[in-house]
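Note that this complex is displayed minus one protein chain, with the remaining chains in position.
After this line comes chain A, so read on.
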Amino acid sequence: MLARLGLPLGVLLLAALASLLIALGVGSAQIPPAQIWDVALSHIGQGSGDTLAWTMVMELRLPRALSAFAVGGLLAVAGALMQVLLRNPLADPYVLGLSGGASIGALAAMLGGLGGLAISGSAFGGALFSTFLVFGLAHGSGGWTPSRLLLTGVVVAAGWGAVITLMLAMSPAERLPGMLYWLMGDLSYARTPWPPLLLLLATCVVLIPLGRSLNVLARGPQQAAALGVAVRPLEWCIYIAASLLTAAAVTTAGSIGFVGLVVPHMLRLLLGNDQRLILPACALAGGTLLVLADTLARTMIAPEQLPVGVITALLGVPTFLFLLYRSR
């Protein structure tokens, strides 16, 4: 059992480390792995320190790479949780309107001429507002069903889409590029990577003991209750966790689609449906995907940068379609 979990997670961990190494080495100035090692050694007071490499690796590339990793992991785990909650493979924080709410918050702050922290805070507030709106409306009087929650989310997301278009149409031309970049995801404004990284780690630690209950819940609420799962508290816990993860992710890097939908599915096709394996695997694979995508985004047409959301979609769509096609 442990070997069954350990092998795939070990492979994914190596891939994650490799992706971070690539992200640190590739850019306007290439830094070979040996020199990164040197920098790491000088960090703990050994070896020869090269100040330029030090600045580039430790102060520019490392925080950005770690932010990308955290955001990718958060989005993938949030998507996997939503899919279990709704027992629907289409569920994803973006489909459910969470990122739409965050976008409205961020764009409103940008339109108001606010910057930095205010944009992040406003995005976070928008994501949470959208969460409670969707959940409250779907709940209505009496309980909610997965299909009702999904439909409410899709319709609310469509509504946010229209409002976003309206805001873009009305905004002054000089603010448009920043807004568009935010909408397509952009890690260049990511400040310290530690809050999202710690949140990702904490979530994984909390979710591992819940994994088997999630497996049972995936078979339907009645079956889960009959097998001893306290269904309602668990569902609330998943919903709130997924919302917080998404809000934290969009706050760090803007709206990056596709990771939450594609990564859990790819892993399910490859590894099966045990959530105890899928959730930590999502954290690693989602992080790896976004680190690689961000490295591409900042190098492909350097010194210009591409929005990272475009890259995740360009990488994710063909991979996903290939796996789906092959799985039949």
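As a convention for this text, contacts are C-beta pairs under 8 Å (C-beta built on N, C-alpha and C of every residue); 3 or more make two chains touch, one makes a residue touch a chain; residues count from 1.
Assume contacts and distances are computed from a predicted model.
Of the candidates "Carbon-phosphorus lyase complex subunit PhnI", "Gas vesicle protein A", "ABC transporter" or "Response regulator transcription factor", the chain left out of this view carries the UniProt protein name "ABC transporter". Contact with the omitted chain, checked across A:Pro177, A:Gly228 or A:Pro303, is made by A:Gly228.
Interface with the hidden chain, as seen from chain A, comprises residues 1-2, 84, 87-89, 208-210, 212-213, 215-216, 218-220, 222-223, 225-231, 268, 272-274.
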